[in-house]
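Only a single protein chain was left out; the remaining protein chains are all shown in position.
To keep things simple, chains are lettered A, B and C as they appear, and every chain counts its residues starting from 1.
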Amino acid sequence: MTYISDALVKVRGEGFLDYRTRELPTWCPGCGYFGIAHALLQVVGDLGLKNEEMCVVSGIGCAGRFPIFMKVYGFHTLHGRSVPIASGVKLASPELTVFAVGGDGDILGIGGGHLPHIARKNIDVTLFLFDNSIYGLTKGQSSPTTPLEQATGSHPRGNPDTPLNPVALALSYGASFVARGFAGDVEGMKSIMHQAITHKGFSFLHLVSPCVTFDKENYTWKRLSESVMPLPHTHVPGDHDAALRLARDERLMTGLFYQDTVRPSYIDHLEAQRQSV
Amino acid sequence: MTYISDALVKVRGEGFLDYRTRELPTWCPGCGYFGIAHALLQVVGDLGLKNEEMCVVSGIGCAGRFPIFMKVYGFHTLHGRSVPIASGVKLASPELTVFAVGGDGDILGIGGGHLPHIARKNIDVTLFLFDNSIYGLTKGQSSPTTPLEQATGSHPRGNPDTPLNPVALALSYGASFVARGFAGDVEGMKSIMHQAITHKGFSFLHLVSPCVTFDKENYTWKRLSESVMPLPHTHVPGDHDAALRLARDERLMTGLFYQDTVRPSYIDHLEAQRQSV
Amino acid sequence: MTTSVDIVIEICGSAGEGTISAGEVMTRFMSSKGYEIVSFDSFPSEIRGFGKCVAHFRASTETVLAPGKYTDVLIALNDAHAITQLSGLRKNGVLIYDSKPPVCHEEDRSIAGWAEPGMTAYGIPMLELANKAAGNAKGRNMVAIGAVACLFGIAPEEMTAFIERRFKGKKPKIIESNIDSFLLGYEWTKTHVSKEDPYTFKGAEIVPPEGEKTIMNGNEAVAMAAMDSGLRLYAGYPITPATKIMEILSKRLGESGGVMIQTEDEISAAGNVVGAGFSGKRAMTATSGPGFALMGEMINLAVMAEVPAVIVNSQRGGPSTGLPTKMEQSDLSAAVNGGTGDSPRVVFAPRDVVDCYAITCLAFYIAEKYQTPVVILLDFYLSNSIRNIDKPVPPDAEMCSSNVFPADEALDDYERFKITESGISPRTLPGMPFGMFVDTGLEHNTYGKPVYDGENHLVMTEKRYRKFHTMQAELPPAVETGTEGEVEIGILSWGSSSGAAEEAVRKAQEKGQRIASFHCSVIYPLPEEALKAFSRRCRILVVAELNYTGQYANLIAPVLNREVRRLTLITGLPMASEDILEFIGTFKG
Partner (left out) sequence: MTTSVDIVIEICGSAGEGTISAGEVMTRFMSSKGYEIVSFDSFPSEIRGFGKCVAHFRASTETVLAPGKYTDVLIALNDAHAITQLSGLRKNGVLIYDSKPPVCHEEDRSIAGWAEPGMTAYGIPMLELANKAAGNAKGRNMVAIGAVACLFGIAPEEMTAFIERRFKGKKPKIIESNIDSFLLGYEWTKTHVSKEDPYTFKGAEIVPPEGEKTIMNGNEAVAMAAMDSGLRLYAGYPITPATKIMEILSKRLGESGGVMIQTEDEISAAGNVVGAGFSGKRAMTATSGPGFALMGEMINLAVMAEVPAVIVNSQRGGPSTGLPTKMEQSDLSAAVNGGTGDSPRVVFAPRDVVDCYAITCLAFYIAEKYQTPVVILLDFYLSNSIRNIDKPVPPDAEMCSSNVFPADEALDDYERFKITESGISPRTLPGMPFGMFVDTGLEHNTYGKPVYDGENHLVMTEKRYRKFHTMQAELPPAVETGTEGEVEIGILSWGSSSGAAEEAVRKAQEKGQRIASFHCSVIYPLPEEALKAFSRRCRILVVAELNYTGQYANLIAPVLNREVRRLTLITGLPMASEDILEFIGTFKG
């Protein structure tokens, strides 16, 4: 059952297996998801989170396979349902740190109906949206974020559906923490992940990542590396209007768009109502 | 099978039954939905639409009962599914004028996952969201638009979920036509309905309406009549940023927030792709 | 002289006339007096719109197990609707109607003209008296209750005391006008009506309620049992007839630190429950047909990932949105066989309000111990039917925590899905420092790792089914009543229909028939041995249920391998013993 060799563990050094299982990834060499996984494993270490107190709930897709690599309590669930299942974990067991993980099809396609509600309820789950703008696991069909006119398996003449803007949506839904990272920028991702995990309430992380196998057109390493840029230094994460404006900008900006540090999480809200009776 | 008496027909005068069946409504006296129905029946008359060329698809709820009163091809479907079913009607039979009708629970709760996609695909359906900020038919539970802390059947201690902003969502989803009306303002509704029906592509109508039976707190005739106001005259419907800003305003503004008159509808887009091969 | 009494009363009106609430006042009052009560309401699914409402109840000094098919006393608040109920009124029954009704009917539309010669019709000026009492028509229902009290020997001071208790907290004016209407009805009847029918509660030999009693319906019993079983999360989406479970828990679950969440749809509700179950906490959702149809994929996940979950489906008329406020037992196939793949799940169907409590407690225990979803099939009747029951005994500590944890030494090479003889694998929960694993809806090996070879799939499938074999030992046994040994007719029924079956058997037996009934609150796993044993002793087998195709008959066919006669009713009403007696009455020697 152990697949990562001792030799590799030696090369990677002390602590490499602190949060990583020895499972070999099922991802293609060069997939952006490696960068995301790398950042996340480091951040939980930096935060000193206990493995067993984390619960990672994922959907189905290449992204959905993430929990298999992480030494925590993991639940690889159904396509599109990481959000409600993660909510159930958190509401029943508030002492756990709960992550939800899914691809763009998972979170915005089949699971898109759940997102507004975890956001407006402000349930204390950190959502990692692995956005490669394609359906990876089913071999390259259009996803809700596939750029217009990109040729895909399901739209060989070009995708006719205008893509959704995940950060703008999360903001419109009233998410209390919204940030974007890029799979090629591990340090940037680490910083927002750190903040997201410590945020009280729902946090939404839009993580842009190339699918090297099924997208040779738009979300490639080359094109993303060129187009991604950090949010302006002047941006204040408390400014919802500015966040929305920047989210709707043509340019793909990374960093913390918005955070509301005052609003109580769902459970805290219920508790306050209870007290006040 | 006929329930509206000839006497009433005489009072209402010529043309009253042009678009109305003789079914008695199952709505409570004073329900805001009467105003919406009234406006819509007049508009289709003004537009001279042929009854048989309209297809009205609704979900389940008090709002969902609407097609029963209209002399058209109607389909009272499932809770939350008016949008996909209306899409299917339109895509298969583009010659029809297709309306989708549903309540706030229907369209933003259980059916909330469909809305982003009909909008971004720009399928030529006019959606009438009857928003009474409550679950009417099931007798008064919280809905996705119930104001925070309102006491409801499901939340006697007060609704803990921050409400969604339907107009802001439709804009964020990329709907090509977005407007708001108030059930107490028939003329205002008629004007936006007229524009929505003639719009090429998806149109979203947010129609605010009191539930006189289950909401005595917020969406009442009194409070709505006081708070609703028209959009500023200076607003230009082509300005997406301004539309979003106004949608997010505390005040409940009515009128046409946004219209994109250039973007092709889904079918036109496919046709263009076909031609260009 | 005291005597045994068994009277069926029906109040019929249109939506908004207080029909259902009059029924509730009467049933709760009679219940508090010690009568055995079975009640059943029926109303339109629209908020308004003049639809027919019927409050039906049976009050008896004996044990009663089902509503009566025929009515002894029909109270018409709306003539047009009540006329359609006349066919169910006994030939010598009593009709109480408004002699000056609010809507002026044409001659031939007054119900009095429709009553058959043998019936006794009492006209009461309900509208007039209500107007007198409170200045509006609202109190008509209480006027009618006043007439009933006078005609059938109910002490008026007891009823007014009850009304005061029942409406406690309401505005004094409301209580007052209710009582005034009642008393005016009582007095008017006393002075103007001479009783001509044989029905009376006077001298009824009431068994005084022993021990602590409590009045509740099926929804309340389920909600209370869930709380008593340690519920931590209720996730739900409103739908008739299950909504009340959510509303009750919304009020009360918070007090014990639990959470009630109203989700955006039923998929999310079931998802929240599965998440909570994965984390080791007890959770439940309740829905009806259309919502249950949406939960299929999530239930399959719980099967494959071996996660506990309790899902209540209160059945109503189907298919699709169907008949939202009518009784039916037609979700059995979907509950047992609706899963894609080989997807076993426990299915329970309680028989009455008492059983609702017991089965719900059992459901939590079984779900947790056997790491499986459990579906509880209620129905429209059971959800709303009010019974006066012994205060239920809460589950003990063992029932409240049935997790099976691995031994410490097993944690070295921990197999979450270890192959065991019982089929139950030791289970760790998030938060436990050892025993981390990744659960998945993919087929997996004993460690939880996705694996697709046939040998593993077979072994794991066998393990998942083996649990159902193991649990048989601690599930409630089938219950047989009636004649012992070989019988002419055996009646199989399930869920809330089994009361009618038992009652029918009792009546037929009294007439000398060799007849027996069979019922098991456990639908799946099928009680195969018990079914076979019962089948062996019956010459004719009848399967009585409230659906069109005979879903239970189909389900047990592979076990019985014999012809059965199907009594399948889809009238929108609960089953009555008369339905069964009439059916078997048609059999030829």
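We take it that a residue touches a chain if its C-beta (ideal position, glycine included) is under 8 Å from a C-beta of that chain, and two chains touch if they have at least 3 such contacts.
Every value quoted in this text rests on a predicted model; they were computed, and no experiment measured them.
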> Considering the complete complex, which visible chains touch the unshown chain?
Replying inline: A, B, C
> Which residue among A:27, A:75 or A:182 touches the omitted chain?
Replying inline: A:27
>> Among B:31, B:44 or B:72, which one touches the chain that has been omitted from the display?
In response: B:72
>> Tell me which of A:19, A:99 or A:135 is the one touching the absent chain.
In response: A:135
>> One chain isn't shown here. Among B:28, B:86 or B:186, which residue touches it?
In response: B:86
>> In the complete complex, the non-displayed chain touches which residues of subunit C?
In response: 44-45, 51, 84, 289-290, 292-294, 296-297, 300-301, 303-305, 317-326, 328, 330-331, 333-334, 337-344, 440-443, 450, 452-455, 457-458, 461-462, 465, 547-551, 553-554, 557-558, 561-563, 570-573
> Tell me, which residues in subunit A touch the chain that this view leaves out?
Replying inline: 24-29, 60, 62, 65, 78-80, 109-110, 112, 135-139, 141-142, 144, 153-157, 161, 213
>> Residue by residue, what part of subunit B touches the chain that was omitted?
In response: 1, 23, 50-55, 57, 60, 67-68, 71-78, 81, 83-93, 95-96, 113-114, 116-117, 121, 266-267, 270, 273-274
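Note that only the chains that are shown with their structure count from here on.
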> Centre to centre, by mean C-alpha position, how many angstrom separate subunit A and subunit C?
Replying inline: 44
>> How many angstrom lie between the centres of subunit B and subunit C, each centre taken as the mean Cα position?
In response: 37
>> For subunit A versus subunit B, what separation do you get between their C-alpha means, in angstrom?
In response: 34
>> Where in subunit C do residues touch two or more of the other chains?
In response: 254, 264-265
> Multi-chain contacts in subunit B: which residues touch at least two other chains?
Replying inline: 110, 112, 144, 157, 161
